[in-house]
Structure formats: C-alpha cells, structure tokens
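Structure first, then comments.
All protein chains but one are shown in place.
Here the chain labels run A, B and C in written order, and each chain numbers its own residues starting at 1.
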Amino acid sequence: MSINSFGRILRVTTWGESHGPAIGCVVDGVPAHLTLSEDYIQTFLDQRKPGTHRFVTQRREDDKVRILSGVLNNTSTGMPISLLIENKDTKSSDYQNLEKTFRPGHADYTYWKKYGIRDHRGGGRSSARETACRVAAGAIARQILKPLITIQAALVQIGNRPIKREHFQWSECLKNPFWCPDPSTVPLWQEDIDKARHNLSSLGAIIEVVAKGVPPGLGAPVYGKLDADLAAAFMGINAVKAVEIGAGFQAASLDGHTMSGEILLDEHNQPLFSSPHSGGILGGISNGQDITLRFAVKPTSSIPQPIKTITSELEKTTLATKGRHDPCVGIRAVPIAEAMMALVLADHLILARAHNAEIPKTS
Amino acid sequence: MSINSFGRILRVTTWGESHGPAIGCVVDGVPAHLTLSEDYIQTFLDQRKPGTHRFVTQRREDDKVRILSGVLNNTSTGMPISLLIENKDTKSSDYQNLEKTFRPGHADYTYWKKYGIRDHRGGGRSSARETACRVAAGAIARQILKPLITIQAALVQIGNRPIKREHFQWSECLKNPFWCPDPSTVPLWQEDIDKARHNLSSLGAIIEVVAKGVPPGLGAPVYGKLDADLAAAFMGINAVKAVEIGAGFQAASLDGHTMSGEILLDEHNQPLFSSPHSGGILGGISNGQDITLRFAVKPTSSIPQPIKTITSELEKTTLATKGRHDPCVGIRAVPIAEAMMALVLADHLILARAHNAEIPKTS
Amino acid sequence: MSINSFGRILRVTTWGESHGPAIGCVVDGVPAHLTLSEDYIQTFLDQRKPGTHRFVTQRREDDKVRILSGVLNNTSTGMPISLLIENKDTKSSDYQNLEKTFRPGHADYTYWKKYGIRDHRGGGRSSARETACRVAAGAIARQILKPLITIQAALVQIGNRPIKREHFQWSECLKNPFWCPDPSTVPLWQEDIDKARHNLSSLGAIIEVVAKGVPPGLGAPVYGKLDADLAAAFMGINAVKAVEIGAGFQAASLDGHTMSGEILLDEHNQPLFSSPHSGGILGGISNGQDITLRFAVKPTSSIPQPIKTITSELEKTTLATKGRHDPCVGIRAVPIAEAMMALVLADHLILARAHNAEIPKTS
Partner (left out) sequence: MSINSFGRILRVTTWGESHGPAIGCVVDGVPAHLTLSEDYIQTFLDQRKPGTHRFVTQRREDDKVRILSGVLNNTSTGMPISLLIENKDTKSSDYQNLEKTFRPGHADYTYWKKYGIRDHRGGGRSSARETACRVAAGAIARQILKPLITIQAALVQIGNRPIKREHFQWSECLKNPFWCPDPSTVPLWQEDIDKARHNLSSLGAIIEVVAKGVPPGLGAPVYGKLDADLAAAFMGINAVKAVEIGAGFQAASLDGHTMSGEILLDEHNQPLFSSPHSGGILGGISNGQDITLRFAVKPTSSIPQPIKTITSELEKTTLATKGRHDPCVGIRAVPIAEAMMALVLADHLILARAHNAEIPKTS
C-alpha cells in the first residue's frame, strides 16, 4: 500500500522521485476565483530551493514550477491544479554504491523490505525533494486563507543550542540563512554547523510555527481534531520525530490552573483566553488564539563518516555517504512547516464552511 | 463538520455523550475468525473504568459492554461489530451551572462557537468518557495483532516528577494505581497528587507506549506514514498536547551518527539496528525494532478552585467546577494509549497484507 | 474487507444482522439545529416496516427506533446520531436448514466464500432488514433538505406490467399497498402477485424516484458526479440490478437534438431546459431541473418451490425456502429509494456549501 495524498476536502497528491524526470502534485478541491500564477508559487519554492548558501546542500535546482491545469487567466477554476517541477541537477552516479546498501537512519531498508524494490537514486521517493511539492501546494493554500490567516515559522534550536527567547523577532527570520528569529544566535549556529561538518557529522533542529487570525470553530470533535490533523501533517515531514502544540510536553509539569487560565473579555467584549498554553486549540477545535506548534527534526542521516551497515544480500559492509547533503536538514524544513500549516488550516476552513455559514469567506 | 471515525481500512466510529443514555462504537473491517466475547473486551474496559481507587474520578460506571453485531458463537464474522455501553451513574445536576458558562481549558467555548449548541452535561461529546469506546475497540485490535505484536504502556511522569529510568520494570505497572513502572516513585506521586488536591489544582503526565514484535513493512511512504498516523491517533486523545517517537525532541540535540547508528546483523543473520532513536520507524515504515512513543497529557482542566470565565451571553462570571473529576487525567490515559497503538498497528497490518503477501497472517 | 459506511461528508455507518439482538446506524456530519425526534423518524420507518398487509412479509417488527446520541431537546447538536432498532420477531428456526446450504440468488455462497463464515439466520448481514437503517438515516437527511427539496418515489412496474403513464398521480401512491401512482393498475398487480404466489414464485419491480427543488450546482466534476454517487447508492440497495437517470437506456435511441433540447428562459428570466431527458444532471452536476431516476429490483430470491443447490461441503441438495418473505421485494424498496435519494442529496448539499456560499442554507 502506498499513500500519497492528504487532506480531507482540499486534497494534495504528490508524486515523483528525487532523480526521476520530474516531481509534482495535484491539488484538488481548491476553490474557484483565487488569484494564482507560476510566479506567485515560485516565490515560495525559491525559499526552499537547495544550493542557495553554504549551509544547505549544493545540489542546484531551479525548481521552476509549471501550472498544467486548473488555472485560467491567473484565476483558479475550481478544477484540480497540476503542478510540475523538473529535476535537472541529478547526479545519480553519487548513489551507485547505494543500489544494494542500506543507509542507517534512512528509509532504504524499510522501503526495500516493504516493496522488495526501491529507487536508490537520491533516496527515490523517500527523498526530501518531495517537499518542494508541499511548498508549492502550500502557496495555493495561503491564497485560500488570505487575508484572514497569516503563518510564520522560525528555527528556534539547532543541535543543543536554542535561541534566546527574549530576542525573538519575526522580522529577523528573513535576514539570515537559518530563519533564525534571534540575531545573536546566528553566528553561534554558523560555528556549530561548521564544527559538525568538520566532524563529518550533522545536526538536528527545532522549528516553531505560528498561525495568526485563525477564527474559532476550525477542527472537529473526536477524530478529525485540528491538533490531530496537524500532528499527522508535521510528523509526516521527512526526519520529524516529535510534534507539540501550545505548552506541549511542558504541559505535563504545569498545574491545572496555570495550564487552563481564565477566559476574560477583551476591549471589544470578545473572549480573551489568558493562558497561551492550549496553543489555540481546545477539544480539537480552534478557539481564536494564535495556533502555536513546535516540531523536532533529527540530524541529517546522510553523513560522510564511514559507518557499518548491511546490503540487501544481508552482507556486512561499510558506507560513507557521498552526494550533496544538508548538514542540518532542519533549516530547510522552515518553509515546509509554513506550507503544512497552511494546507491543514485551509482544508479545515473549507470544511468548516460546509456546516457553518458564520465562517468568514476568504476567497 | 463532525468527524467521528478513524482508521484507513479498520474503521472505528464512536458515538455518544457523557450523560446520554449510552455510548458505543462500530468497528468495521475486522477480519473474520477472531475469537471475541463480551467478557474478553470487558477485561480491558475494567482497566480504564472510573471509580476504582481514590486517585481517579469517583463516578462509578460498570462500563458493561454489549456486542450487538458482527460476532457469532464468539467468533467475528467480518461484519461490523457494534458495541454498546450504557451510562448509569450520570449526575447531570452537577453540571447545571455549566449550561451557559464556559470552563477554561475545556471544549465548552469551541463547541459552542462551532455548533451554536452544546450538550453541557458532563462535557457531552467532548468528555473523556468517549475513550471507553477506544479501549473496547482496541481490545478487538489486539486480537488482530495476536500473537505477533504485544503492546504495553506506562506512566513515566506526573507533574514535574519523572520516574527513575534505571528502575523501569514493566511488571510493576499493574501493581500500583498509576501504571508506574518504578515502585520507588509510587509513594512520591501519591504525595504529589494529594498536594495538588489540597491546592484545588491538578497535574499533568507523560505516558510511554511500546509495541514489540512489529514486523518491518508497516506504514506507507509520504502521507500514510506509520508515525504520522500514530501522531494523529495520540494527539487526538483528550487533553494530549505533544507526541514524540523514538528520541523525539531529544533528536534535535543528537549528532547524526548517534541518531542513525549502524545496521548490524544479529545471531540469526537478520538486520539489527544499533540505535534505538528512530523508535522503530524509518521513512514512515516500521523497521522491525520496538516502536516507542511518548505523549504528554495536560493537567485536568476541571479544577475546584474558583476561576474567572464568561458565559455564552459574553458576561463575566466565576466558576468553581463541581462534579467528580480525575486529579490527574493522565493516569487513566494508559489503557487508552495501548488501545490507540493497537488500533493503528492493526489497521496498517491489514493494509500491508493487501500489497505484500509476506506480511504474516495473525488471525 | 467489510465496508459499511457511505457518504462523503454526511456519513452513514450501519450495523446489525437480521436475527441479532438489534440493528442500527450512526449518522455523522449532521448539521446542528435540525429538529429531530424518535417520533419523527418513526413515521418513515412505519412506511417500510414489514407485516402491514398481505403483499409483504408477515414478519412483524415494530421497528421502534431509539435515538442514543447527537440530539438534545429534539435538536441535533452536530454530534454523531446513533439510532438503534431492536429485532423482536426473529424466527431463526426457519433458517436452520440454511446453516450449510446456499440459497441461489442470495449472498449465501459469496459471503461464505469471502469470509469462510456467515450468519445464516435470516440472511444475517445481507438481509434487507438493514434497509430499516437507511430509512431512519434518510429521515434525518430530509430535515437537512427541508424546505428546499422534496423527494417522492413510486412503483411503476411489477413483473412485466408497467403502470399506465397517462394515469400517473403522485397522490395515489399512499392510497394503495404498492405505492402505485396509477389506480387502474392496482387490481392487476394484486392478481399478478397472487398468481406468482400460487406458482411458488416471485416478481421483480421498477421504481421511479423524483427530487424536486434541487438547486443547480450539486455534484462534482469527473469522479464525485452526482449521478455516479446516485448510481452507487441505488445499485447498492439489496436486489437492485439496474439504475438509470433521465432518459436512461432510452437515451441510446434518441437523436442528439431530442436528447439535449434547448435552454430557454422562464417567466422569471431563469434558465429553462426544454428537454427532461438529462434527468436534472449535466456533467455530473445538478442543473435545477427535477432529478429523475429509475431502478430495477429483481424478483425475491427466496421462493418456496424446491430448487437444486449445494452445501458448503460442496454436496448437492434440494431446497425450498421457508421463512416469511416478500412476494415482490420491490414494493418495500419504495421508502428505501426516497431515503437513499435524500441521503445523497443532503451529502452533496453540505459539500456544495463548503465551496459555494450561494448554495441556500436549509437548516
């Protein structure tokens, strides 16, 4: 079984391997009348694309997106939108030694065990290259959310070094190659990454995502909870091992009163939740506060130091991964995080309209 | 929109409110020929049921389950299995003051905002009483997994006090009211809970779940990843704010080599992963290691100390929750955790058989 | 694999066997604020229930429905609605000879072959008794459609005797036991059925369903077409072998101009389609005309004359079905037809609102 679609009513189906001729996606359920163009989507792809600075993989892909359907005169028609991105800078020769050798930490063994066959070139389908499609689809989702909801993500920890929370400035994120909201941490992370490279190793990261302007009422009781759908969406990003919402794991250590807080009234006589710890979701449904989410990305599994492993013939071997890899794959997860948040919220926004005429029409 | 089903091919649909006449579920997609009886399912419900000791709510429910369909002569027929549990010890009078008042930390405001109506009696549909159905369905799922896969869960932290890892013994969990695997921590938790009660507050918790015997090959690439489905299943349990698999958030701080480890060969010449940090899942697919997962439960939102809140008429008021509540709702999440793990794995086990004849037949 | 749910966003899950303790369903996705009561749903169940006159099975079931969830003070809350109907007049002894013998024309062999086990008592899960749940769920769906859309069905052929089209009067349907819109045909059908009974045989039927007031815009392009969803819903009713919409099979014989007709403007300057042959659906989407559908029900497979068949041990045997059976099961399909039409339209009405604020709000 292979499952390559997600979303309940806004459905994204992605396809393509890292070293195949192209990758792409079909975004179905997009409302008509959105303004959409290749240039607009490209803006977001350019944020994710590899090879732009020395802290990411040196594979150079233009990641030029083509819209093949569903858009007429820069306007969505309500029909499925097919997006295509060609693969250009593939160096499959880098991967020849992987045809029968499993990289620990990668999906090599599990794909082979499940399917009895795998495309070893550049990780095939399990490559993070697939996330370009998520970013492109996320750009469409943002148009569904606009102007109601805005989404931002930031890298808040690399390795064991977190940012200094008191320096947090969203505006800083676009000023450095790390999406770091704290300028004082940037030079330290540069050193950390250089050191990891020198040690032929790699680093993990923690990313934080915030959605502002989410109206109350998105989500569903019991099994279509907004937080459950977000958890699946983020845990499903390559290399992610943990997801938390609001206080997250810290919630275990808070006392009940601190966690729940109070409901006050703001200056417009609207509900005001005094505690931020719910992360904007109560009982699986948005409460109108900012939605806050954090997730952890493991250190890049492809590292150049020699490690013991086995082949598909179950023979021992040693492998030093070649190829061009991100020293900290978490850095490039930032635009992906924004895209996944946009996609889940847009899906629930459309769903919510089905039953509730009060949900603002955004597009 | 209301979404009350989950699972891809093994589908559970639950229904019922805390103070309605009954709660129940329909479990569809259960293979034929499983041995199933009311007594068998009852064993698991008895583990979750309230009122059994002083550290949980004093609501007394027998939680007697009836099988209404899908089982003939203690054998599943492949048809949908309908389970029904009557509500008996409802004290809706305890909740009269909640008809128009929102409890902070609960789903009161969000349900009302989404639906314009809510069943305020005992939390209605958002009550954790719904989880009895998950436990009952989970008992069926275990029969699908048997004898291949076994599942256990333990409480590893209450409030800010974790267990001592070096004392961890699975066999201890059933010997104390906390599912605590470390006997030295039990008396300390008793004190902590008594203190929280005295302070009219409540405590959060962290639970750990382990599945042993999972064959490699469960899960799916990209959007039906086993870890993504687990993340949704656990984040969707009432009061859960965080989920992590394997090293989880700690993965951010590990270096690449420690995280990935090596692949060796065991004494049967089978793959042996040296690192436990993946938690048994690589690229969304099980690798044959134990699957390990942790999640955090926030402190019970219903606390007896007076807190400021508002009514559905947007008027300020003060509320001290009455009713019978768990001082640490995380305690009762342990059997629910085992059930959710069983349901997700059984679903993927059946799915995996569709494409891969090598997946062992368990039932 | 067992699939017991249908609907895209309004989801009905049914369960129960003909001779089990009860049958029932869970209806999920019902909007809040509908007026609903057991008495209201009962009205529709009473139209379908057996034993009311001599032309249907003499099994006597009150078919008393209980609402177990999702309704508070006769108002839907948006939560899943669980309905339960007890089985009372089961005579499983009538079916003892069927434990190992397959009735030709029934699902006995196919269920046994698929599951290796079947509940032979009264047809188990494959019994048309399941349709009581559809009628109950359909009653809920009608409240979603009200006051916009009204649905009526009529029996237009029994055996090889069609009604006289020129006598068609909807108001006649409730005046005779056959839902026959043509009073002149009623006595002839009585004779036909008596004759079939005398011959130890049974008769088939054709039913016509019409939905009035359907707004344009329900349905979806390509794979969620309104007519495709209707075709599945009706072909999925027990014993149905054919479904047609508008001109149906006759469309093959029409010339293009007669089929398509013209689009004129009515007295309110609104589009008026001159041809009825599309049956109200063009390109999978409703066009505002009446939706018209016909389907054929095969003659009851349970007939009292001895027929050759085999056992599950693959031995030859002879079987004369005992038990209480409908001589023409098509008669009782009329209320089921109305229910299925209501369910499909309500599902698409809610779906349509998600993307199109112009869809009138009905509830």
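Everything below uses one rule, namely that a residue touches a chain if its C-beta (ideal position, glycine included) is under 8 Å from a C-beta of that chain, and two chains touch if they have at least 3 such contacts.
For clarity, every value in this text was computed on a predicted model and none was experimentally measured.
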Identified contact with the non-displayed chain, of C:Phe44, C:Tyr95, C:Phe178 or C:Phe234: C:Phe234
Identified contact with the non-displayed chain, of B:Pro221, B:Gly280 or B:Pro335: B:Pro221
Touching the absent chain when the full complex is considered, from C:Thr75, C:Asn97, C:Gln190 or C:Ser260: C:Ser260
Hidden partner interface residues of chain A, rising order: 1-5, 9, 11, 13-17, 20-24, 26, 28-30, 32-33, 66, 68-70, 72, 75, 77-82, 84, 114-119, 124-125
Chain C residues touching the omitted chain (full complex): 1-6, 8, 14, 102-107, 109-111, 113-115, 125-126, 130, 157-160, 196, 199, 201-206, 216-217, 219-225, 227-236, 238, 241-257, 259-265, 269-271, 273-275, 277-279, 281-288, 296-301, 303, 305, 307-310, 314, 316, 330, 351-352, 354-356
Hidden partner chain, residues of chain B it touches: 9, 29, 31-32, 78-79, 221, 350-351, 353-355, 357, 361
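By definition in this document, only the chains that are shown with their structure count from here on.
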Innermost chain, taking as reference the mean of every protein Cα atom displayed: B
Remotest chain, chain C as reference, centres from CA atoms: A
Whole-Å separation of chain centres (CA-atom averages), chain B against chain C: 39
Rounded Å distance between chain A and chain C, as computed from the means of their C-alpha atoms: 46
Touching two or more other chains - residues of chain C: 9, 29, 32, 78-79
